[in-house]
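Inspection log for the structure reproduced underneath, given as structure tokens.
Missing here: one protein chain of the complex. Every other protein chain is in place.
In this document, chain identifiers A and B correspond to the written order of the chains, with residue numbering beginning at 1 in each.
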Amino acid sequence: MSATAETVEQVKSISGEKYKYGFVTDIAADKAPKGLSEDIVRFISAKKREPEWLLEWRLKAYRRWLEMPEPQWSKVQFPPIDYQQYHYYSAPKSDDDRPKSLDEVDPELLATYEKLGIPIKEQEVLAGVAVDYVFDSVSVATTFKKKLEEVGVIFCPISEALERCPDLVRKYLGTVVPVADNKHACLNSAVFTDGSFVYIPPGVKCPMELSTYFRINEMNTGQFERTLIVADKGSYVSYLEGCTAPMRDENQLHAAVVELVALDDAEIKYSTVQNWYPGDEDGKGGIYNFVTKRGACRGRNSKISWTQVETGSAITWKYPSCILQGDNSVGEFYSIAITNNAQQADTGTKMIHLGKNTTSRIISKGISAGKSDQTYRGLVKISPKAEGARNYTQCDSLLIGDKCGAHTVPYIESKNKNAIVEHEATTSTISEDQLFYLRQRGIPEEAAVALVVNGFCREVLQQLPMEFAVEAQKLVGISLEGSVG
Amino acid sequence: MTAVSFLEGGLDANRALPGDGLDWLKKRRDKGAEKFGALGLPTPKLESWKYTRLRPLDDNTYTPVLDGAGDASVKDLPSVGDVAGRLVFVNGKLREDLSDVSDLPEGVRFGPLDEILKDDPAWAEAHLGVVAQDADQAMLALNDAMMDSGFVLHVQKGVVLRKPVEVVMVGGMTDQPVAYFPRNLIVIEPNAQATLVKHHVGRGVGAYFANAATEIDVADGAIFKNYKVQAESMQATHVSTTHARVGRDATFESFNLSIGGLLSRSEAWITLAGEGAHCGFNGAYMMRGNEHCDNTSYIDMAVPNTTCKQVYKGVLDDAARAVFQGKIHVARDAQKADGRMLNKTLLLSNEAEIDTKPELEIYADDVQCAHGATTGQLDQTALFYLRSRGIPEALARNMLVQSFLGDALDEITDAHVREVFMDRVVHWLPAHCYLAGEWKESA
Partner (left out) sequence: MLEIKDLHATVQGKEILKGVNLIIEPGEVHAIMGPNGSGKSTLSYVLAGRDGYEVTGGRIIYEGEDLTELDPEERAAKGIFLAFQYPVEIPGVPNSTFLNEAVNAVRRYRGEDELDKIQFVKMLRAKTKELNMSDEMLKRAVNVGFSGGEKKRNEVLQMAVLEPKLSILDETDSGLDIDALKIVSDGVNALRAPDRSSLVITHYQRLLDYIVPDKVHVLARGRIQKTGGKELALELEKNGYADYAGEEAA
């Protein structure tokens, strides 16, 4: 079956149940009491048996957080967040005796992942993908650990990394996204509970795609995962991240931090399919997705590539960025963002050119439908020393329906005459001509819209690893359901 | 009352101002003073002033101009030649000896603000402060409070002004830094047509601060072309705030050629208020030394079936810095809007800096909007190509810069003005060359 046909099938199959990941898993959870205080920060740190330096680091972050203002500059709007209403730690009970193998994993948990469409075993075998599963706050299973260990790749929950290789974690943690970078990142620094840690040793090309699935399950739980990926000299890794959450009336908070470090000649490819619960048609419920993602191309000839497909969340606020320090380093940002109903997204990237001959490329495709509002916000900064730097930005918006909004806010700051920056942006709609042409050839209207939108996004979809590309194409169709007619 | 550090005597008007004795104007001035007092000078903390800091106002104290400030002898004033009328202001003071409005056609009023306030206060009350109504613009509020000069252009229904009218504003040549606050009011009634050329020129070595506000009402079916050359001195601070309203099937065309000024900020708010309205809002900037040039605009496509096109190109040498902030806003249900924006800048030196922010804010779906921005240096391949054909490097550079800016100047629909402006571009270039003549011939 072709992709769009499949999309239509899928849309049909979930009519009435629009967000198909909206189930709650009934697993006994080990939770911290609601609210945030120094005691909670200590509780989390103790629960995770962390070293003293990390507790200090967290407390420092917490104290800074108390003083920091909320970011006001984005276009998203929401009532003030009551930080005391959330649980800052929630783990499935079975964490106390962690499963040694998949067979020991709570079957209910495995069933959850099956509903997500990622049966662990199958995916292990068929796709050869190593997966770290983060359920609410803690990592529940990492597959393929052994095979990775053979080549020296460390891929484990960050809490485990703190036991296995504390020096490595300490050396890089917070060096790309400083503790007080912004209020959301600062909160994450104080209360992060888990996330993935990846270290690729020099010269190693990671033999498989690494992947993490995040899921928020418990009610009133904030999720604050922290991901740190270090690609040592001459290494390569491709990392995939997916997210889902159950349907809830309240807004849940997700404030993650992702830090990437690429040393000389190293390359990191980071792909995200974000499909958090977007809230219902009237904007009730849904995830606040306030994420800080940043990569540092520290080494010469290093490369960091972000690809994101953002279809979920009530509010998305994220700007995966690259700091291009090393000479000849390369930063890329490929993005598809789809907002429908009452969703809001303010997303984009920053490319900070510091080294000589650094290049960056930004391809952003935004689709707004329903009553949603979407903003591309980007910064391209060329420092005086970035001789020969080059940036190309293409930023297109598509509007479907007359109640939505699409905005483009690019900042270009150039202080070097030998640098070339090019920016192009367009805003348009699906033309009546296009729809009629496709329908005249027999393609029904919803499928025709999905086809045009998939064509519009093609350049970005091509950047995704195969398995994700298919899923992303389906999501495009599902996310736009009900936006025409 | 309201003390401000950069202005001798603060905002208290202990001097004769145009329209003294008019109650409504007094209220407007008081309101402006109050608002400016509350807002203060804009700082980079404000998003719309992110890249521009009014530093010269920290470094100097300016004296509001007194009558004698306009007496200096000025020669060789710029002009586009054959005009229907001409007003010359020196440091904000009208110079009748240099002005000539004796030959205006029927139905055209073109004169200094204070004259209109005296002769026709009712008309002034009905039009002043109508188009410029924005909430939080400190520099507009300051002008409201202090307006001490400026002109009125009023073209009656259906009247077509065939020749342009011209305004020359000269600054400088005073012992102490001076400040003046021109307020310009332009009303083009339905189906009327007019072209205005404004020259801002700096003379002498004295610092001065010009804070102008211009209100433009282009009524239904009218055509108004607004051309400005800003050639202020290296000590000048030039801030101008323009508000324009464009009616049904009306056209508003604007070109801002910035070739001088220590610090300049041109801010424009344009509302396409009637269906079929079109706005061409263009400019070119050439800066060197420590000059700083900021072009900020907000074009509101408020109703369906409007079009706008914006082309801004610039060249920066030495440690000059330019800022371009453009925003096209398409209102909810303003379907079939067609908005285009382009900003391109050449950096000729490693100390130069460009900050550009071309923004689209769109709330209607059936639109065609696009923007583009580039920054870079002269095309090295083209430079080599020209040199390999025997053209000396300096000349080749000039040719390339000229052709680069030419794209923007091509947007000027008045052929004569375009020619005069191109001449100004050529004269800005490092060494004059025969190209100007050649260009004229081929154009």
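Details
Everything that follows uses one rule, which is that a contact is a pair of C-beta atoms (placed from the backbone, for glycine too) under 8 Å apart; a residue touches a chain by one contact, two chains touch by 3 or more.
Because the structure is a prediction, the values reported are computed rather than measured.
For the chain that is not shown, the touched chains among those present are A, taking the whole complex. Take subunit A: the residues that touch the chain left off the picture are 1-2, 4-5, 431-434, 436-445, 447, 451-452, 454-459.
In this section, only the chains that are shown with their structure count from here on.
Per-chain Cα centroids separate subunit A from subunit B by 45 Å. Those residues of subunit A that touch subunit B in the complex are listed here as 73, 382, 384, 397, 399-429.
Per the touch definition, subunit B reaches subunit A in the complex via residues 47, 332-333, 335, 345, 347-377.
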